[in-house]
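Every protein chain of the complex appears in place save one, which is left out.
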Amino acid sequence: MAETRLMTINMGPQHPATHGVLRLVLELDGEIIVKATPHIGHLHRGVEKLAEARTYHQIIPLTDRLDYTNAMGNNLAYVLAVEKLLGIEVPKRAQYLRVMMAELQRLAAHLIWLGTHALDIGAMTLLFYNFREREEILRIFEEVAGGRLTPTYLRIGGVAKDLPEGIEGKIRSFVNAFPDHMKEYETLLTKNVIWLKRTKGVGIISKEDAINWGVTGPTLRGSGVKWDVRKAFPYSSYDEFEFDIPTGSTGDVYDRYYVRLREMEWSNSIVRQALDRLPKGPIMADDPKVALPPKEMVLTDIASLIRHFKIVSEGITPPRGEVYASVEASKGELGFYIVSDGSNRPLRMRIRPPSFLNLSALPKMIEGGLIADVISAIGSIDIVLGEIDR
Amino acid sequence: MQVFYFLIETIIKCVVVFACLMLSVAYLTWLERKVLGHIQIRFGPNRCGPFGLLQPFSDGIKAFFKEDLIPGSADKPVFVLAPMIAIISAISMFAVIPFGNQFTLPGTDYVVKLRIADIDIGLLYVFGIASLGEFGIVLGGWASGNKYGLTGSLRAAAQMISYEVALGLSIVGVILLSQSLRLTEIVALQAGGFWHWNIIYQPAAFVFFIVCALAEINRTPFDMPEAESELACGFNIEYSSMKFALFFMAEYAHMITVASIAVTLFLGGWQAPLPFLEFIPGVFWFGAKVFILIFFFIWQRGTFPRLRYDQIMKFGWKVLFELTLINILITAFVMLLKG
Partner (left out) sequence: MAENFGILFQWLIFLGMAFVSIVASLLVITRKNPIHSALFMVLTLLCVAVLYILLYSPFIAIIQVVVYAGAIVMLIVFIIMLLDLEVELRSKMKVVYSKIVGVFLALLFLFGLLYSVVAKPPTGEIGSLTPDRMANNVKTVGESLFTDYVFPFEISAILLTVAIIGAVILSKKRT
């Protein structure tokens, strides 16, 4: 009798369920996974290296393209790092606007996750419902920032522009309608027996393993660790908002699903709070080295014209030093480590992408499972290859 | 001369049924896309003709003119044979289904019965052909020389063999009630209003039959062989052009046939639901009932996620199998008590 041999199967980079260009080499015994090796790098663009050749402001559009589902959050992490380096304080209104946009973006990112995750498990209808709501968020972004997928809304020291007229009503109506939509999603999935069968007890990662692998975000919270950068190191006035950190217990796919759904509810609540309490005031820090002078001043005052020209062409020059700032992006802790040599360009910029570390824990989750579990596990850690490969 | 009349009649009926079936298959694809579209807040096909009604034909023409690729590592004869097996078996299952009553040809006394063949073992014939049809899917995946295809085939083979058992057992109750395997007799026994239909006497069996049927025709939540998110289409991953279209058509033809069998066995076949409605021809009732079942198949596809392979097998053997056996036991017991 022939001995049992493992079948090696190459999942991706072109595969409908690997969320982009992830390549997984699976060694199978029948349908059971003996070994899984993720191969990455198919979407490498060298963002970290590109950043070394750009002025500080020019890097913001690059961050949009890291985790392209969470552009506002990426912007926020980067500008927070530079502001920390510069040591400037951002006005309250700008901080609230940032929070509002970051949370709307988190909603949009989680909506994409939910749709694609459900699609992977075979419930295709949800995707269209999710994209209906995401579209509304993107319309809001379009009005606020001018861009939909890559809004590049945040600036060092504040935000690009104030809210246009009438947008607050649109945001409010979205926020008010959203809980009903959540009910729709939950009706389709949360208590669906098939969904429970596919997600409960699948792709488990224990509390200890999750911490040891450096997993962050909903994936970590799904394993029962109450850790959220927004609470642990409050940034951008997050300490003024009321929200809870939802956690799971077993760390399986269902827990991660459930944590994200609760997170969406909290994000919605944070947007509402930000909208209710939005303070009046400037939207840029009052620092002549960072902020552009107002347009009327540029047209009338020669000193302002020169300052405008200097900041736009040469960029800002933070002091020498090293700085790390991180935010709770939709996928986990997104951090930027910037080394400045005092010039107008960073000497080195290192990104700590949450998806990269979450992905590294994937083999731990899926070994011993079935092929179908790989799909649900990949969906549940919500990776975006733009961020992993950078 | 009777033999010649019989031959001519059979040939005409074959051609008509085949044409109707193919047309239904074409419009079933349209219907599925349209219904799914509206479930998913989009429009479905609407560019090609009014309401996208010409879409199936443009799809057919497209499939016809696409390049026909056969992978180098494929087993060529088997690769070509597999879609043929699939479509032939899916269509020929329809041969024994009575889709209407009889009528007399105008101007003569020649009676035309609306079924192609009325054989004593009609139900068994259906199962025999269905079991042959599985070869199409299984061989198709294997012959592609693709690991995803092979995995799809293995899943298909295991799943279909398992669910065929439960499918066969689920209809034993109906056979016990009607004491015949002849489909026309089963239909005749359900005449005279919906309270005579087998679904009233065998509701559990009907549910089991629908569940097993979904597994047999590889639809969500049992669409393991072609789980597109895991196996990237599974058994038909390497198929292109008309060969792919044949698989596609076979799947939909299979769906119609399975719905027809369910209608015949449980929902009174071509019989009208209420006695005073009998002036409407049986073909209409048959079509309407089949349509309702097919709509249900499409609807649940838009609703449910997909089960996992091992869960499907467990469900088939550990739940459905026992339940169908219990159903048979109870049916037999009740029939014994009644005498």
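By letter and in written order, the chains are A and B; residue numbering begins at 1 in each of them.
Keep this in mind: contacts are C-beta pairs under 8 Å (C-beta built on N, C-alpha and C of every residue); 3 or more make two chains touch, one makes a residue touch a chain.
Keep in mind that what you see is a predicted model, and the values were worked out from it rather than measured.
Summary of contacts with the chain left out: across B:V17, B:V35, B:L114 or B:L181, the touching residue is B:L181. Remark: the omitted chain is touched by one listed residue; of B:Y27, B:F103 or B:F127 this is B:F127.
One of B:A26, B:V112 or B:A158 touches the chain omitted from the figure, and that residue is B:A158. Although one chain is not drawn, its touching partners on chain B can still be listed: residues 1-4, 75, 77-78, 81, 119-121, 124-125, 127-132, 134-135, 138-139, 142, 150, 153-154, 157-158, 161, 164, 179, 181.
We take it that only the chains that are shown with their structure count from here on.
Centre-to-centre separation between chain A and chain B, using Cα means, comes to 46 Å. Of all residues in chain B, those touching chain A in their complex are 36, 39-42, 147-148, 151, 220-221, 223, 227-232, 302-311. Those residues of chain A whose C-beta lies close enough to touch chain B in the complex are 7, 9, 15-17, 31, 118-125, 127-129, 132, 188-189, 192, 194-195, 197-198, 370-375.
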